[in-house]
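Removed from the display is one protein chain of the complex; every other protein chain stays in position.
Let's look at chain A:
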Amino acid sequence: MVTLQHYLFLSAILFVLGAVGVMFRRNLIVILMSLELMLNAVNLTFIAFSRYLGSIEGQIFVLFVMVVAAAEVAVGLAVAVAVFRQKGTVDVNEINLMKW
């Protein structure tokens, strides 16, 4: 029997994996991908609650999260391309112009 907790644990592990990716990796593209991983973990939580509470709102929210994620990826990758043109690298340690 699969319970709500199963799904929540799965999505917690996925979220933490994404967080590890954001902090561990230095390639800007891979960091963006880890962000996507975290967003998808949250989506899984929404869908699981939507199923187990018998309410459709969770799925609507997931649609909006997907819209925002798509916009974020497009802009983020455009920024990555611009940074690569400027610096010749996507290593986040090299991109320190605005670092304090």
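Some notes on this structure:
Keep this in mind: a residue touches a chain if its C-beta (ideal position, glycine included) is under 8 Å from a C-beta of that chain, and two chains touch if they have at least 3 such contacts; residues count from 1.
The definition used in the following text is that contacts and distances are computed from a predicted model.
Per its UniProt record, the hidden chain corresponds to "NADH-quinone oxidoreductase subunit J" from the list "NADH-quinone oxidoreductase subunit J", "FeS assembly protein SufD", "Energy-coupling factor transporter ATP-binding protein EcfA2" or "3-isopropylmalate dehydratase large subunit".
On the side of chain A, touch with the chain left out of the figure occurs at residues 1-10, 12-27, 29-30, 32-34, 36-37, 40, 43-44, 47-48, 50-52, 54, 56-57, 59-60, 62-64, 66-75, 77-82, 84-85, 89-91, 93.
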